[in-house]
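Only a single protein chain was left out; the remaining protein chains are all shown in position.
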């Protein structure tokens, strides 16, 4: 009973105060037919040091990013997370608080979320951001739900160059929304604005990713324009780490910007928890899902922050809510805030340019055919290894290098292609090792 | 310039306010003959991720307690430190504060030290404890300095069964104190009370260790009595982890209790920083070295804590101070406080009994001749491996087991002896592995 | 206090990621390159740490004190869980790491699935959903897939939800494309069976129910309810938000539920993080397993792997296999209680009933029964007699250093005060809370003004929420602070060498 807080003395005193003589009586309202009458089939309780022992043993059976030279990305990236982020997020006043329903006791989290919303708006060039979505996939579904109500239309247009997981999640949600999904195929690694325009006709929204899943830069402004012209909401799925170098979606006319926040301030953590961000133009403010923090004043005129525009939300609007989200990813989003403040505008540009420079260098050094030689890429690019990618990866890993993600998993005809991600944590020397590992 | 806080704009504005035109002018009072006119021969500045990379690389070249099955103790022990300790000590309000000179801003640290002093007094059965000494060796020298002034005598009696490092440090300090050191040899692993009594005649203090360096239990009450009878201060060097099982020095008449606190709440950290504790009977309160926190009230009668009895200290007493200590080991001592509160009286007894039970089990399982078969031991014991201990250790380490400390380093005639420490972090299965490793 | 942007000073830096000197930055096509840098704050690390440290001191967590926020299960989060979640083998593990490089992670998830199956009394578990709400939606998607498979998609249009339900239930029903039917609550706080019978027919896809309900009451007719739905071929969904009341005591599967979500951040101690993250695994009966999200974590001998080959699966509801870091914490937590998990729920229920027993004379109790892990009082009399609302009581509790309970929920109770102490509070803390609540009841009569002006001595007093919603200032207005909008100095874009 490692975690029991009450002592037996407490228990009897409390039962007496309640007027009962046994713990079992507490449960008398539970019909005997549904009572559980055997002990749970779980192991004996472990002490703290035993718990640590067991978890260390499991952790040791994973190969983490510090143990092999990894160039795996494909949606989750090994960027450096500074020590200040971990420290602040571990402080109990943030870590162990919940949604700031009571603002007088929650100005810390409320102000931090307001700062986060501001940073997301600055990165994306949008007017409003929520306090976070679950991840980079579910915010895409959120965008579709907004579009459905904003346009009254039901078609979702997805560029095939969007992360496969994002597309899968949109497909899972669409039927419930009463929406259908149309894909726009890639042409040589990017989508063709004209095809995109045609598909966007009569659509509720048209979504593309910049940089796209292949690491290539889309003609984002044209894609946004194509969607806008068709009266569809133009939605850009962007990598926050790229937004010191690449233009903000708001600047080229997107209605909504979404993305996976992990690359900005979260550890890999085997895929979660991370945070998804969603930001939009002012006109969609009242259609936004989830928590939004607003500035106001207290009875003495002092500046303060509260959860606002709650008439959008499930606890008030119930079945008419803009979303069912309640628990979100606040702590991870705050990690993103602290990270982006740590970088500042110069640092954000530096990290983007460093990744780009290293990736470009890798492209040259590998001396392998590029998957899409015509395209400009950001921190990720595809190469053809001339044999089954899975095998090439296995062989490279045997030398301590994990060269990347096998694109054949998601795209037909790419069984020999590897998606290589190069972050600022890799060095010029690391690129040499990668080249060697992929050489034979 | 990773850590520079000022911007160039700041610098010029500030120079202007000062009325100078260059940074160099700030140093005009420095005679040109002693100015340093070349850049420091240090490497280029590293960024945070580069610093982490460099340190990870160095850390990887050490074999830590999680990487091999270790039975090494001999003064520093691998006891489990709970997560709450690390968390609280990392909170900036404690971590980045200094000595609580300004009590209104330092009640947190002051109260915590007061609680620490109380816990040390409870463990040792003494009346007064300071806020910490450097480690388990320097507090022994502190005790001698107290004894010198309390008795006007100059002889220090040391049991040969005290940790060699403690004895070396006392030897280093003694000449400056104008004191000389006399050793009392061990008889079959412990000191003989009669020899101790004889040596204590005319001594300022007589120091023994319980459990002693060999892990054996001394006849502590007799040793204390022997010293007291001779008019010397009886000083017990004790392991805090043992004090839930073994009697408190205060209970058998010691004048002073000292010890190395590491085993209670500090990581191994290659030998430091740790904390030394020193506690004494009330009559020696005004001879205590270092910081002491006392309870008082504020102008409104509210309970509060302050540094007290400061007329003992260097900043007031200068050359007549009871010690020169200023910066001490407060943070580590607070780790000890939190750890001991986490254990509580039952936990402290449990951990002591667990170590004892495992060590006793190991004695039986090893099937090797014990160094001192006649003695009762606590968590550590000596065995003879029938060949050079250094070699036996090398061979065992090759199998991933570090069997202990080679006693030959400090004691003649023990070249074949290994001091084996068994803490609660080792299991019955681990003992089997040790037995195998020492078998051939 | 200042916003982080108001600490900004042009040119100040914390983090630096210099471009490797031997490399040059490739050119970005002009129309794609960022023109105006984002106005991120510029400040040195010391200012960053002070700012966020100060923010934390203006926030209340479980580590600060008692947090009886009903329906949220704000229990103490053991620090050891943070230690293990930070192990590099977990924290730095890439989700695309191939299976033999992730056996420890997969085993942990598989173990956790089995623990949750045992605790809920169901057959199969998917850990994928990110939180309870998403678990609900996923569960409803399973219903759709199940009925579609049986050719009943057209027929099964409605989902029934109790009027005491959390807002997420109706919201999820809509998002899943179902019609909502609300069912009433009877005088004892159970579902009104007559009302229910009238609403269940062969157009019914299923029921969503929280049991114990948000009133903290166990539905005494749960067996009959289950029969009513199963008789028409409908499914029962269990909102697991209140699972903390019944672990080892009564299992949703045994109650007749077909689909269950579990809030790992409630019952299994994942810290709430100021709003998240959470985890919302779902457990189902055998006949629903084929529809679970992909990938499934399966065991083959002593190896574990990710099975994507599930033709009937609804697909994915979020990225990868779910919030893994949350799994690590909840797994560690369950290992700590182990087979004695029942004691956790017993103590949670004992703590709640102790508070209830000591408070029910001072506040009114709409349903006078033993409660489970939480209970709902009403301030309706205080309002009638002294004009003191549930909100006033909540704000005044802050003056006694307690976080207020959930208020104004569930909706069927006017001036509701929904109190959930959890099992991790001491009797001493509960007694202090009782003293405060009783004092407040007296103050309502003697000094109502003190309550209406509460809280006192907090960083801010009561805030104007109407103004907030009307002005909708949801990001920092740099425009209003021209001094800070100076374009940050960004290093000039390096041109790539042409050729070479």
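Per-chain residue numbering starts at 1, and chain names A, B and C are given in the order in which the chains are listed.
We take it that contacts are C-beta pairs under 8 Å (C-beta built on N, C-alpha and C of every residue); 3 or more make two chains touch, one makes a residue touch a chain.
Keep in mind that this is a model prediction, so the values were computed, not measured.
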| Contact residue for the chain not shown (choose from B:231, B:345, B:373 or B:386) | B:345
| field | Touching the absent chain when the full complex is considered, from B:185, B:271, B:369 or B:386 | value | B:271
| request: Please give every residue of subunit C in contact with the chain that is not shown. | output: 7, 9, 12, 43-47, 49-50, 53-54, 57, 62-65, 76, 78-79, 424-428
| said: For subunit A, which positions touch the chain that isn't shown here? | reply: 2-5, 7-10, 47-49, 82-84, 86-87, 92
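The working rule: only the chains that are shown with their structure count from here on.
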| task | Could you grab the centroid distance between subunit B and subunit C? Build each centroid from C-alpha atoms only and quote it in angstrom. | result | 45
| message | Roughly how far is subunit A from subunit B, centre to centre by C-alpha average, rounded to an integer in Å? | response | 47
| query | Multi-chain contacts in subunit A: which residues touch at least two other chains? | reply | 48, 52, 56, 66, 80, 82, 87, 90-92, 424
| Where subunit C touches two or more other chains, by residue | 12-13, 15-18, 45, 49, 53, 78, 80, 82-83
